[in-house]
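In what follows, a single structure is set out as structure tokens and then discussed.
Removed from the display is one protein chain of the complex; every other protein chain stays in position.
So that you can tell them apart, the chains are marked A, B, C and D in the order they are listed, and the count of residues begins at 1 in each.
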Amino acid sequence: MSGELVLQIVLTVAAGLVGVGLYGALSQQSIVMIMMGLELALNGVLLAGGAAWFFLGPELPDAQMLVVVTLVVMAVEMAMGFAVTIAIYRARQVDMVDMATELKG
Amino acid sequence: MVDVSTWSLVVVAVLGVLAVALGVAVFVVDSMARATFALLGSFLAVAGILLVFDLVYLAVVTALMMTIEMAVMAVFMIMFMMNPAGLMPMSMVHNQRGSAGVGVVTFVVLVIGIWTVDWPPRTGALPEDSTRQLGEAIMGSHMLVMLVIGIALFGTILAGTVLATARGRYDRFGPDLSAARPSDPVEGGMGR
Amino acid sequence: MNGGMSEGSEALRLLPELVLLLGAVGALLLGLWTPQQQQWRVRLLVVIACLVSAGTAVPALGGPAERVFDDAWVIDTTTGVVRLLVALAVAGVALLASSSLAGHPRETEAYVLMLLGGLGAIALAAGGDLLLLVAAYLLASVPLYALAGFTKDPRGTEAALKYYLMGAFVAVFMLLGVACLVLATGTTSYSGVADALPTAPVALTAMGVLGVLAGVAFKAGAVPVHFWLPDVTAGTTPVMAAYLTTIPKIGAVAAAHRLLAEPFATTALDVPLLVAVIAAASMTLGNLGAFNQTEVLRLLAYSSISQVGYLFMVVAVAARSDLAVPALALYLAAYAVTNIGVFAAAAAIPDARTIRDWGAAVKQQRWLGASLVICLLGLVGTPPTAVFVGKLAVFSASWDGGLVWLVVVAAVNTVASLFYYLRWIAAAVQTEPVAVQPEHPHPDGGTLLRVQVLTAPAAVVYIAAVTSLLLGVGSGAWLAVALPG
Amino acid sequence: MSAAAGVLITLISTPAAVGAALLVGGRRADRLASLVAVVTAVLGLVGATVVLAQRPEASLPFLGLVDGGDLRFAVDGLSAVLVGLVATMSFLVTCFAVADLPHDAARARFFGFFLLFVAAMLATVTAVTLPALLIGWEVMGATSYALIGYRWQDAGKLTAGTRAFLTTRAGDLGLYVAAGAALAGTGGLVLADLPTSDGGWQHVAAAGILVAALGKSAQLPFSAWLSGAMQGPSAVSALLHSATMVAAGGYLLLRVQPLLEATGWAAAAAAWIGALTALVLGAIAVAQRDLKQLLAASTAAQIGFVVLAAGVGAVAGGSAQLLAHAAVKAGLFVAAGAWLTSLGTKQLVGLRGAARRHRGVGAAATVAALALGGIPPLSLWASKEEVLAGVDGAALRVVGFAASALSAVYAARMLTVLLAPPTGAEPLDDEEHGTRRVPVAVSTIAIVLAVFAAGLGALALPPVADSLSAVLLSQEGSAPALSELLLGGLLALVAFGATLVVIRTRPAVLPVLERSALGSWAGLGHLLSARPALSLARALERVDDQVIDRVVMGTATAVRSGAAQLAGADGRVVDGAVRGVAGAFRRAGALARRPQTGLLHQYYVQAAAGLGVLLALLLAVR
Partner (left out) sequence: MLLTVAVFLPAVVAAALVAMPRLTGPTANRLWVGASLAELVLVGWMWWRFDQGSGAGGVTDGLAFEADVRWIPTVDAGYHVGVDGLSLPLLALTAVLFLAVGIWSLRQTDRPRLHAAAFLFLETACLGTFAALDLILFFVFFDLTIVAMYFVIAGWGHGNARRSALKFFLYTFVGSLALLVGFIGLFLGGETRTFDMVALAQDPPLADSPVAGGLVLLAIGIGLAIKTPVFPFHTWLPDAHTDAPAAGSAILAGILLKLGTYGFIRIAMPILPEAWQRWAMVVVVVGVVSVLWGALVALAQTDVKRMIAYTSVNHMGYVLLGLGAAGLAADADPQARSIAITGAVYQMVAHGLLTGALFLLTGVLWSRGRTYALDRWGGLARPAPVFAALFAVSAFGALGLPGFASFIAEFQIFTGALQAAPVATVVAVLGILITAGLFLSAIQRLLAGPTVIPQDDDPTESLQPAPAEQRVPDGGTTTLARPGIAVGMPDLRRSELVAIAPLLVLAVVLGLLPRLLLEVIEPAAVVVAGLVAR
């Protein structure tokens, strides 16, 4: 089986994850759900990084590092997301972005 | 380009479809708890694919981290708010059509790219141990990245604390930190 | 490992960053044992750390460009300038904050976060590896989310929320971009990418370039990922706004500059044009957006978007003109000084939300008004302020790089910017007494013009005005420091 | 610089300096002014005598870079005649003015401008370079403005001055152009080099000078200002119409006669314009009911003969005509001024029998009027015939003779009134309150002038004419044959007699004439009206305010109103000021802020869309 085809399939899956993730991030009102969408998109990046390592350049660790960094980003953002959510919940008792629209213009 | 066994292809395809399907499920199910688990499933599927790519360590890390993370998320939702068990129908969405459009367009653009690009051949061979390669990178060539990430994590802890906690040391030990025991609303907090 | 150089000596190359990091850790520890009203000690420590860091950055200036930690970290003129500017700017903002933060239960943490964010900005500028860039992006973002929401009032938390969500969103694009570049080139180091890009697939490269640039554009506050900037600036306190619109921008613009000068210089794509379009769009949108603003902070927010547009003019020609690096050094310095100055002016009279109130409140403070006028005229680009020299250099550089149209666009924009700057100037110097408009009660309910002018911000305004003039007149000296030879 | 040159400079600069000093002194200097003026005039006479004898040339540094940029003055034959004339006349008229001005008049101002005026004329007639000429020329115009408008308090007087200045300045433009042409054609600014200039520049220079001279001399079509110039005090008229200003144009043409001749067309044009002016203004003079207006028109007519002389090359005749006319006209204006002061009117109706009321002045005026009419053997008869002798073409000659006859007609018209026995019912004091007396000094001056007027006829007698020609250093002109002289005199006598007869037998002719177009100067005043310029100016102003300014400020009316609406909506707009441009910008600004909705998901969409556009751009442009 040609590796190129597999690569393309894997990347298509990754693209699907990114697409779905973006949809979620854009369509959800709840902060946590938005975060989920973004995580899902990053999930796609994770997959793409792994594929890049395996199919294109296993000699170098760079792609593996990309996966690691992506994981870190996911974790950090999740943590910050919770912190921000708590903060705004405390300040306003909302967790929906549509309710945070005092600042505009 | 490397050759891959058909078995691998099948696994990849199945897991891939699963990952995307579960991803879609995140935004379809009407309970946040279910959404969380769908997301976890998607992550696990990706971790599975990574296993096929001989990235054992990364697969395991992904699986473990995401499991924990989703667990935290579930706890978080239960703590705070939000319709965890699907007791009420959950429809907290806006601009669905536009969002779907963006998602689809992104997907299409990416897919067009993926299928039209002339992929280069693999350079070099698979290392004997991918985990070792990663470890050497972390401790060697990419050490500085990890150092910066470490500082970023330090910053995250601090920033998260600042944002999320309402009470600081001066609330607990007085403005001049003179109190011997912290005055917490609920006894049992750590000393200094 | 980099031939022959031991890890230890490589680490020494990062002494300015180490000093900042030690300062951050030390400040946090010191804070743990410092009574609430004594936190000026921490501030002192932070300022000293910044000054020491700046001092240690000076010897490295002007040396040949070198790369340490396996090419992941580049020490050259750009890095040196950013080190110096960020350290001094953080010190300046710390000073600026001393009035409003003094005695705040989280004062210590604020300073530590500022230091960490500054470290992130430097890492952005110095990074020679895409992954380091991502890591620096994290480091330069995360502390800032907390700073934006530092007051934890409704507006502040909303600011933090929007900042965070926008940052997380752009991070996806950035990682996507890095993934594309990895797919295209197999590597993440700038030099490796530069070597591989000429033969890499164009579509992938385009995605990658765009994603990575989106990341730095977000930190810089450029179109089309600028949306956070007005809301965050307006929602947070003036001091934090000064920080958010100054320090990360320095790093981000320098990072963009490095990206265009090194990895993206070899691609067949017209990346400079892309950046030029971003620059033109930013300055135009910023100026137009500021046009009708009556709120001081919002006006400044849009103004800082437009300033990023001018800064990106240099980025566009980073690989094409010898004048780009000096132009960047000049404009960054000028921008940092002037921008902190104007935000300090806003911070000096925290009760005055609108230009009009500000003008009315400054009646008794002629020097404050005059200093603000100098700073605003600086943003306009009136000689002999620093931004004028910066603008001159930037215009020259982009013309030299073949982007004459961009120079014309920038010139037109400069004129347009005059409108709103002049409105504030007019308000600041007007002589006739202004009746407080009854239809604009202060949100707190009380009548406005309980005029209280904070001393530390006012001092910062004076310093900024003087520095702006000195830097304009002494731009040659500054360049002699930044780029000897 | 030689001593004589110093005298020449002093001759010009002394009256200028004294005049300026008097002006600065203002009313405080009023008492001294008369004395100072007379002394200066006497000094002028002395100086003129010296320079007439020495013929010096003097130069003052002025402009650089070019030959003729200096202020160079010289006294040659022609200017010697004029210098003598100006000095004499200015002395006499000064004396007249001292006697004639009211006691409470602002004498310092009067004599200040008067002396400046004289200095300017002296500079004009001795100038060798164009800058020097132009200075004298223009300062003369400006001082004439001040003198005509001397009584600025009265409505209309200053207007007349303005008109005089503007008309003559319109002509002066020619001199500026001529200077440029001189520089281009000869590489210098020396007047005498003009005939040698190359190419078309010669024509440009000639045209410019011609226009300038016609304007100054009130020739067609510039004549009308002279009518208004009568608003000035009588002394001003006496000087302005005799030795200065009006004479300057004729003088200049005589001076550049070689240039006119070199171009071919310019000489003919000058001749024809001169002749036609003599004819038309002569006719106008006949139709006047105001003595001073009559005299004014006759001045232009008589100077027409000078211009004619310059056109046909009769320099000697022209000079003689200038001299003779100066004496005649000065005498008449002194008389008219004396009557005005005494009787308070200058209308012919009121002046009936004026010559009999004040006999000294009357006698002088009668002699001068007869001379004006060209009655032999008085001066103008001779000089006019000398000019006409130089005329070649038959048509021109006919016009000349007709004009000559007309001068006899208006002289007769004048004399019939002045010499008629007064009825006692004349309307007097319609202009000012008459004193009913004429000072002895005034009578004396008038008589002196009349003697000149009569005696200068000798100029035309062949031996004198020859010496005059020698003085002028020009070739012996075509001196009139004795037969021509006699024929001309006869013509004048016939015309004079016929006029007397007609007026006596059919007096109704006069009112008809007075009411005709000729009475109001044949509409010449409208010829150079400022009205078109004014209406153009207003139109341009509208364009300026409403088109250019608005276009520049970037808005059409629509945008303005849009901006106004916005401004109304947003009361806090600090600057309704910039509404113009601001309007457009404000709308754009509102547009630019529209994306900033405050809704995060919209930010997301917009950012994603923006990135998409940029991606498309990146891929499209390579």
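As a convention for this text, contacts are C-beta pairs under 8 Å (C-beta built on N, C-alpha and C of every residue); 3 or more make two chains touch, one makes a residue touch a chain.
Here the structure is a predicted model, which means the values were calculated and not measured.
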- Among the chains included here, which ones are touched by the excluded chain in the whole complex? C, D
- Item | Option from C:Leu29, C:Leu51, C:Ala102 or C:Leu392 whose C-beta touches the chain left out | C:Leu392
- Item | Identified contact with the non-displayed chain, of C:Leu12, C:Leu32, C:Ala268 or C:Val415 | C:Val415
- Item | Sole residue of C:Pro154, C:Pro350 or C:Pro384 that reaches the chain not shown, by the stated touch rule | C:Pro384
- Query: Which parts of chain C are in contact with the chain that was left out?
  - Reply: 323, 326, 370, 377, 380, 382-384, 388-389, 392-393, 395-396, 399-400, 407-408, 411, 414-415, 418-419, 422, 426, 429-431, 475-476, 479-480, 483
- Message: Under the stated touch rule, tell me which residues of chain D contact the chain that is not displayed.
- Response: 26-27, 61-66, 104, 130-131, 134-135, 138-139, 142, 145, 149, 151-155, 158-159, 162, 165-166, 169-170, 173, 176-177, 179-184, 187, 189, 201, 204, 432, 530, 533-534, 536-538, 540-541, 544-545, 548-549, 552-553, 575-578, 581
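Here is the rule we use: only the chains that are shown with their structure count from here on.
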- Contact-pair count is greater, between A-C and B-D, for A-C
- Note on the structure: Chain-centre distance (mean CA atoms) for chain A and chain C, in whole Å, is 27
- Just how far, in Å, is the C-alpha centre of chain D from the one of chain C? 74
- Query: Can you list the chain C residues in contact with two or more other chains?
  - Reply: 131, 135, 138, 142, 145-146, 149, 152, 160-162, 165, 169, 186, 203, 207, 230-231
- Item | Sites on chain A at which at least two other chains make contact | 11, 18, 21-22, 25-27, 29, 51, 56-57, 60, 62, 65, 69, 72, 76, 80, 83-85, 87, 90, 97-98, 100-105
- Note on the structure: In the complex, chain C touches chain B at residues 1, 21, 28, 32-38, 69-70, 72-73, 105-106, 109-110, 112-113, 116-117, 119-120, 123, 129, 131-132, 135-136, 138-139, 142-143, 145-146, 149-150, 152, 160, 186, 200-201, 203-204, 207
- Listed in rising order, chain B residues that touch chain D in their complex are 94-95, 98-99, 102, 105-106, 109
- Could you pull out which chain D residues touch chain B in their complex? 601-602, 604-605, 608-609, 612, 615
